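Heads up, one of the protein chains got dropped from this complex, but the rest are sitting where they should.
And now, chain A:
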Amino acid sequence: MAYSDKVIDHYENPRNVGSFDKDEDGVGTGVVGAPACGDVMKLQIKINEEGVIEDAKFKTYGCGSAIASSSLVTEWVKGKTVDEALAIKNSDIAEALALPPVKIHCSVLAEDAIKAAVSDYKAKLGVADDGYEIRKSAA
């Protein structure tokens, strides 16, 4: 399958690979996986006292599109507030990376990873949280 230049760029030079200590204050960890392709994605965000995401790290085992989606997302969330980060949609990711239809689920995984990370951050803060809604369809 032909990957777009942007996917190849993120795949070959992934940004922000790594981990934070998940128990550190202000760190939210989201782990999601897609059974259909066996991809696993761990996304961590570090949030300062103003509620702004200062830093983000990821670790993804999966195809090029899954790695590129998570790499791109770590770039995007930096400097955003938690709510702004939650507004990132999988369609934005898929469009930016020019993902083909069969790889849309990789962008869904990245969107769900952000939600899971924010949900974990809020749970750690003790903020009442209804959990996050899993998308019903992957388009």
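One rule holds for everything that comes next: contacts are C-beta pairs under 8 Å (C-beta built on N, C-alpha and C of every residue); 3 or more make two chains touch, one makes a residue touch a chain; residues count from 1.
Note that contacts and distances are computed from a predicted model.
Asks: Mind telling me which option in "2-amino-4-ketopentanoate thiolase", "Phosphate ABC transporter ATP-binding protein", "Co-chaperone protein HscB homolog" or "Superfamily I DNA and RNA helicases" is what UniProt lists for the chain we can't see?
Replies: "Co-chaperone protein HscB homolog"
Asks: Can you tell me which of A:Ile8, A:Val40 or A:Leu86 touches the chain that was removed from the display?
Replies: Touches the omitted chain: A:Val40.
Asks: Provide the residue numbers of chain A that touch the chain removed from this figure.
Replies: Interface residues of chain A facing the absent chain: 31-38, 40, 42, 59, 61, 105, 108-109, 112-113, 116, 134-138.
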